[in-house]
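Dropping a structure here in structure tokens format, bear with me for questions.
Only one protein chain is missing from this complex, and each of the others stays in its spot.
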Amino acid sequence: MDLERLLDPAGPTQGELVRPSDLGRPNRIAFIQCAGSRDLNYNEYCSGYCCMASIKAAIHMKDKYPEAEIAVFYMDIRTPSKGYEEFFRRAREAGVRFIHGKPSEVAPTASGDSLVIYGEDRNLARPLEWKADLVVLATGAVPSAGTEELSSRLLVSLDENGFFREHHPKLRPIDSPTEGVFFAGAACGPKDIPHSVAQGSAAAARASRVLMNDRLMIEPIVARADPALCRQVTKKCGICARRCPFGAIQVEPGQAARVIAAKCMGCGTCVAECPTGAITQAHFGDLQIFSQIQSYLSERPEDKILAFMCWWCSYPGADNAGVNHLQYAASSRGIRVMCAGRIKRDFVFEAFRRGAGMVLVSGCHPQDCHYLTGQHWAERRMNSMPDRLERMGISRERFRVEWISAAEGRKYAKVMNEMHETLKELGRVHIRQENETAMAALEKKLALVPDIVGAPFGHAEAL
Amino acid sequence: MGEWSYNLYTGCLIRSRFPHVEKSARVVFDRLGVEIREIANVGCCPEPVGMRSLDEEVWLTVAARNMSVLSAANRPVMTLCNGCYSTFRESEHLLSANKEYRETVNRHLASIGREYAAGLEVDHFARFLYEKIGPARLKELVVAPLRGLNVAFHAGCHLVRPFELLAFDDPENPTKIEELLRALGAEVVDYPRKSLCCGFTIMGVDADLSLKMGFEKLKNIKASGAQAVVVVCPACLQQFDVNQRQMERKFGAKLGLPVFYLTELIALALGESPESLGLDLHRTEALSLVQALGLTRAAPSAGASRVTVGLTRE
Partner (left out) sequence: MKTLREFIVDHDVRRRAQACYQCGVCVGGCPVGRWREDFNPRRIVEMIVRDELEELVGSEAIWLCSACFTCLDRCPQKIEVTELITHVKNVAARLGNVPEGELKKARIIVKEGWAGLPVGRTLKQRAALHLPELDQDEELADLKELMKAMKQEGVLHRERSSPEKEKNVRD
């Protein structure tokens, strides 16, 4: 940026290149790429636009001062867009030197009037000392000031680098998880001008889609909190609000949590995390899921593998196995929820209480969760499961957690086959014995879960 | 005060070659009210570069034995050497983080009825002086300010690196100890490539290169206008002070840079006389610079030049 101003005909020096320190004309100029980018000590990410920015400035300088020695120190030159590689070639032809290797240190010369770059010339595989009158650092881009404040005001979450987190990095790069908030430019990460313009136009188009309608249609699978059960009324809780990546739950001291239906995306993570069972999700209520568990396990349960799957990844993954005619054991039964975040520990316990042979909890890969953080909370919740089950007397190998994407039919089939093998190895008798041992503990845990299947109609509603 | 009580671990180099360093350290601790206890039955730390390179298992085991001996006293350890500091901190880090290491080391130690003791607190004297005493307190105690003395500070690698483990000062430009030097009244000059290694550790591998590394550093320091170098590690002292004449001969240039241990300058500023500190033991003449600056005049009382530390044996 400083250099851009310096080279600007309308800038402080009318475009004359001078050294800020003594206003002298620099003759040996070095660009150091990735200064703070791609570096675990600073910013892990690649800032992306700096290669082109440095190349542009170098060409500009070379045009203006042909006698100047200009070197660009780089690890990789990244020119992935239209016309960029050609521009890079132009710089080389113009005589800009590209030196492969990230410099280690810039130190003043003994006389103090110049600088020396210490690095390795990787192409010649030897240490290098390069005297420079002017060193330009291609510093990494960081989120603009105020991003954090804006994030808390809009209830739109930030990623690990402090940029806004898009709803899905590949499929919904313009949308925020909050309906009606869209991203443009460097909000989600460093971008160069053409990409910022493209994203800005896209965001405008996305916004107009909302503005053109009188009403906003939402999916009917939203969560709802029961004020009578909510702990927040008497205590400081707010777990649900902290779990919701969409900012859809409002928590005020002394008041029951309130789900803003228009913002709720229906993952069900809050339902599974609520310590008092105050939250329920339409169409994915606890009783609905318990009843599925009970039906699947009503006959020869010890021969069955009960699989919990998320809507977007592991269920389509199982589908993919079918579409590709992959062979896997017929002993599996699947229960589909919107997100792995919805899967309560009690679902697993209930499966074993009903005599299940094996239980699988599956969902998206960590970075692919369609609800951003649902998978994370599911993983955290399930981490302790093998220990908990073992304490009750159920072998840890009877429970598995696997992250399976929509394309991984092969993995799904493999997991199922492996689980089937384990099931056979353990044997029906052994499984029954284990389940019996665990029964007392399971009954205690699930005292409030009724027999739904086989009960007279109306029983479930009555509860 | 009586706030601090330490087991003093001088290390091989100071013990065998630099009695004047130990002397100045003891004087400084005494003046600052730091109780120093003597230790017995500990050997080399052991040396953190050569020994570790040859056999990390032996290095770790011997270090763990020292920690086991020192832990018995229930008192933190003060080191006077970057090398010892590195061995203590690095081995503690490896042993506490790695069960396999711990088991191997304990298997060896079992043969002499010992066991690795975790959590021994070890401090480097320079770090102690900055963090626990601090420049402000030190300034109050100065009776003979080092006015007119221009020094360059060399931290030595293992006081500040690896940063992630030691987290003391910026390894690229350590300035904390320089604050202490300014508190004594000295001027501190900056010089290029301050963080480069003195070269001591590779003396046994490539002596010529080792001397060259030392020489380059001293040349940079000399060019910056410093009259002396200040170090906090006996290995750096060996390299800069003892080997300086060899460097001068080899590279045909006069350096003539006295090399002070940080505690020597503190002791002088607190009024200790150069004679009682044994400044004449420096291989590169140091006494005349001290005299030229008139730093000898201010010695306040005869008592100060005696060793007054209340020594107790374990």
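Letters are used for the chains, namely A and B, taken in the order the chains are written, and counting of residues starts over at 1 for each.
Keep in mind that, in the parts below, a residue touches a chain if its C-beta (ideal position, glycine included) is under 8 Å from a C-beta of that chain, and two chains touch if they have at least 3 such contacts.
What you see is a predicted model, and the numbers here were worked out from it, not measured in a lab.
Note that of B:E38, B:E103, B:E121 or B:E285, the residue touching the chain absent from this view is B:E38.
Only one of the listed residues, B:A117, B:I202 or B:V242, touches the absent chain: B:I202. Contact with the omitted chain, checked across A:L17, A:A71 or A:L128, is made by A:L128. Interface note: of B:N7, B:T61 or B:T284, the residue touching the hidden chain in the full complex is B:T61. Residues of subunit A in touch with the missing chain: 34, 38-41, 75, 100-105, 118-120, 122, 125-128. Not every partner is drawn; the one left out touches subunit B at residues 12-13, 15-17, 19-20, 22-23, 26, 38, 40-44, 46-58, 61-62, 65, 108-109, 111-114, 157-158, 161-164, 171-172, 195-197, 199-206, 209, 212-213, 276, 278, 281, 306-307, 311.
Following the convention adopted for this analysis, only the chains that are shown with their structure count from here on.
With centres set at the average Cα position, the gap from subunit A to subunit B is 48 Å. By the touch rule above, subunit B contacts subunit A in their complex via residues 172, 192-193, 220, 223. Put simply, subunit A touches subunit B in their complex at residues 105, 107-110, 116, 118.
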